[in-house]
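Working notes, structure below.
A single protein chain has been removed from this complex, and every other one stays in its place.
What follows is subunit A.
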Amino acid sequence: MAMHGMRGLSIFISDIRNCQNKEQERLRVDKELGNIRNRFKKEKGLTPYDKKKYVWKMLYIYMLGYDVDFGHMEAVSLISAPKYPEKQVGYIVTSCLLNENHDFLRLAINTVRNDIIGQNETFQCLALTLVGNIGGREFAESLAPDVQKLLLSSSCRPLVRKKAALCLLRLFRKNPDVVNVDGWADRMTQLLDERDLGVLTSSMSLLVALVSNNHEAYWTCLPKCVKILERLARNQDVPQEYTYYGIPSPWLQVKTMRALQYFPTIEDPNTRRTLFEVLQWILMGTDVVKNVNKNNASHAVLFEALALVMHLDAEKEMMSQCVALLGKFIAVREPNIRYLGLENMTRMLIVADVQESIKRHQAQIITSLKDPDISICRRALDLLYGMCDITNAKDIVEELLQYLNSADFTMLEELSLKAAILAEKFAPDLSWYVDVILQLIEKAGDFISDDIWFHVVQFVTNNDDLQPYAAAKAKEYLDKPAVDEKMVKVCAYILGEYSHLLARRPGCSPKEIFSIIHEKLPSVSTTTIPLLLSAYAKILMHTQPPDQVLQNQIWTIFTKELRYESCIDAEIQQRAVEYFALSRKGAAVMDILGEMPKFPERQSSLIKKAEDAEADTAEQSALKLRAQQQPSNALVVTDQHPSNGEPLPVFVGQLSVVKAPNMNNTEDHSSTEQVLSQENGNLSQVDQQPPSADPLSDLLGPLAIEGPPGATVQYENSAVSGLESGPDVVDGSAIVPVEVGTNTIQPIGNIAVRFHALCLKDSGVLYEDPYIQIGIKAEWRAHQGRLVLFLGNKNTSPLVSVQALILPPAHLKMELSLVPDTIPPRAQVQCPLEVVNLRPSRDVAVLDFSYKFGTHMVNIKLRLPAVLNKFLQPLPVSAEEFFPQWRSLSGPPLKLQEVVRGVRPMALPEMANLLHSYRIAISPGLDPNPNNLVASTTFYSENTRAIVCLVRIETDPADRTQLRMTLASGDPTLTFELKEFIKEQLVSIPTVAQAPTPAPPAAPPTPQIPPNDPAALLTDLL
């Protein structure tokens, strides 16, 4: 080996090992570095052998954690040594010490190139390794053709070719144009016929990188990948040396399945069938065995197969099979498999229709939450958080609360935050919510951020019937001996506002309440004292007739006893003085010290925070797959446009909110401060500024939970204009047939067909032309949705003046994150779009998208698949559930009936499938007449919350073109909209046979104008 015979090096290592402490080690290292530096200075007489020895010492020192800032030149110069050992050292050390921007590296390019094109294969390997580790853009430009030649050469040994493949991958990342040569895709396809598994493994990694960037160019590789997988997994056709614990090259199997996940779908039915057979084989044929290594390998393949099945949107049976498998995994002994089982189950949550089967494993998941391995606990927590909905929130949140008592310290913060979010999102009733938050504050007060208790206050203030309950609870908690300061804050606030509602209960006289609060005063910090003073003032004010003793007591606090009147803290001083003066005015202060006004309803910052955090996790699942292998071009874009939180001016006032990505942390922080100061300054403001006279005053008022004033005002402004500016808001049904207009660019594929396909599934291509491809991936959860727009530039030059504008219908609140002005060549940019459904409506949102390519200005208007059925959740019901509800909803407007004619003839099962695809669940056997269908679903919107809809369709076997439909729900608008929606689907089914240009969508048979939608009326006139 390199250092054999290098006695000096061995001695040095031994010396280091014998050092008693870090200080001795440092002295020894410094001595050695000084020595090496001196030897390098006197360059003369330094043999290649000496250089080699010193360079290895340097590398060792570097690994120990000392910076080595000299000798780089020597390392680089060794690369051109003629003998192998010196050259090898030069290459290895250079790639460890230097980074791709190092100037010296440029000096070496020529030598490296000579080694690559030379005849010596071992030199080729060394050079390729260096480029593969630290090659930069310059290397990409000058070396790519040579590296490609090596990869494709038939005379080269596999040892060289597999390195060339990965070297090319590195160069591709540095400059994506290196594979933009004619016929490269074909060569890539041929490479997949390679018999040497080493070369094939490397080529597969290269393919993964290439398809993740542009899957269309490599579609011919898809069947080859399926073939490789079949050969490995099914036919077990591999050389012995690539069998790992009896499994045919698990690594290559995994990589191949990874590559397949970058193709959006598999269209060829034969290929698809073959692939599913192989996947089925893998899913069924993997058992847990004794040997740990064999287990790991077989499950590596199995988990990748699961991911692929999820990606391919397999049939329901296969999905249920996957859930069943995962259910088995989360209960096995082997911790790694438990961990991955939980993680994959979390990913599975985004697949439609499996949530219910995942819920069946709830008990097991809760057991995993208490696992001694914190890695597993975290996964279990993520999963519980993801699977929580209104049906199981109570159980899950209570489990989390209980777990707070025993959880690892490092998990407490996340745990309490998640519990708070779930409680807020899915509270079955408000008093439960108040209970949960108070328990949380009690158990983990240090980990609770202020906005959590602000929000409880907001809830209590806005719900009159909750106030006595909250006040009673607050008293209960404050009665306890040692109370967290946050608990003191929230309880004092609530008692100050609402304790008078308890006045008749035993132990709740003003005096008693006062003394309970006052007991805590000595132990709280100055930020809490103002809150207590407010509570005193309010209690005093509510004590009618006035209680002289109490009054004196409180006045003394304001003035003498604690000298708050002359307190150095301006806030406390101001309050003490003001309250003292005000409370001497007697009953006249009722107006001033009265209850706080109601808070404006808006999304809580907590939930928003949660959603932003979820954006990350979502990315980790499916979306990440697309982004991970990319040479982060999108990041380059963000760099050019620092997200300074300033939305594009064009958006302001036009649509809901333009949110720049990731301004949250600072925002939350400042909001907290803001809230405190607002709240503090509030009492002196109230008399001058009566609440709710001006919609904006609420925002400036107390506890504005949302964010810094600027952002909030803008939010509200735009939301208001979005709701009120009827005619400006483009109504979905009117804009639908928007043509490409002046554009000379022809779209690829039928826009309408693409749209309709996306109405039924959650990912796919929305639009494509020769320059750009716009893909969509969506996740829907109750009344909210998160879409990600993938804007992919297909060219080698940038797309500029990119603008995206969302025109939301009145019932949707949509926020699009910042869209970069430029999309770099061959890059893909992801733009998250948040959707909140406010109420039922069939109107459709439109994306107004434009870009410039060369001299072409392209503008397209595209319908976005945020349609009614996305907010449905299939809900199978039993006869006992169905009939009472059906009967209780009697007659219009809650129950509507209509005879529909001109129905596209279809058999009953086909109709059932159709409804099912729109997320309306059929309940077979409920209707005694076999020609009838009974179905049900849950609709979610912010206004209606979750609401059950029941459907009955009576068909006439003699005439399939007509039917009678009855719809019932607790909301008249919903009943109407859903009826019209289903009717549209039954009457006209979009087919691929439509014209290639964006055809006007099938108009609803009887265009119904929602009675209160001015936009719709207007467009109808036009």
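One rule holds in what follows: a residue touches a chain if its C-beta (ideal position, glycine included) is under 8 Å from a C-beta of that chain, and two chains touch if they have at least 3 such contacts; residues count from 1.
Definition applied: contacts and distances are computed from a predicted model.
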Self-check item: The complex's invisible chain, by UniProt name, from "Cell cycle control protein", "Cytosolic Fe-S cluster assembly factor nubp2", "Integrator complex subunit 11" or "AP complex subunit sigma"
Solution: "AP complex subunit sigma"
Self-check item: Touch with the omitted chain, as defined above, among A:Ser77, A:Thr94 or A:Ser202
Solution: A:Ser202
Quiz item: Pick from A:Ile11, A:Val289, A:Val800 or A:Ala907: which residue touches the chain that isn't shown?
Solution: A:Ile11
Quiz prompt | Residue touching the undisplayed chain, where the options are A:Leu78, A:Ile92 or A:Ile516 | solution = A:Ile92
Quiz prompt | Residue among A:His311, A:Arg338 or A:Lys418 that touches the chain left out of view | solution = A:Arg338
Practice problem: Check each of A:Lys51, A:His72 or A:Arg170 against the chain that is not shown and name the one that touches it. | Solution: A:Arg170
Exercise. Quickly run down the residues of subunit A that touch the omitted chain.
Key: 1-5, 10-11, 13-14, 17-18, 56, 60, 62-68, 83-85, 88-89, 92, 96, 99-100, 122, 129, 132-134, 159, 162-163, 166-167, 169-170, 197-198, 201-202, 205, 208, 241-242, 244, 249-252, 254, 258, 293, 296-297, 299-300, 303-304, 335-336, 338-340, 372-373, 375-376, 378, 616, 620, 624-625, 628-629
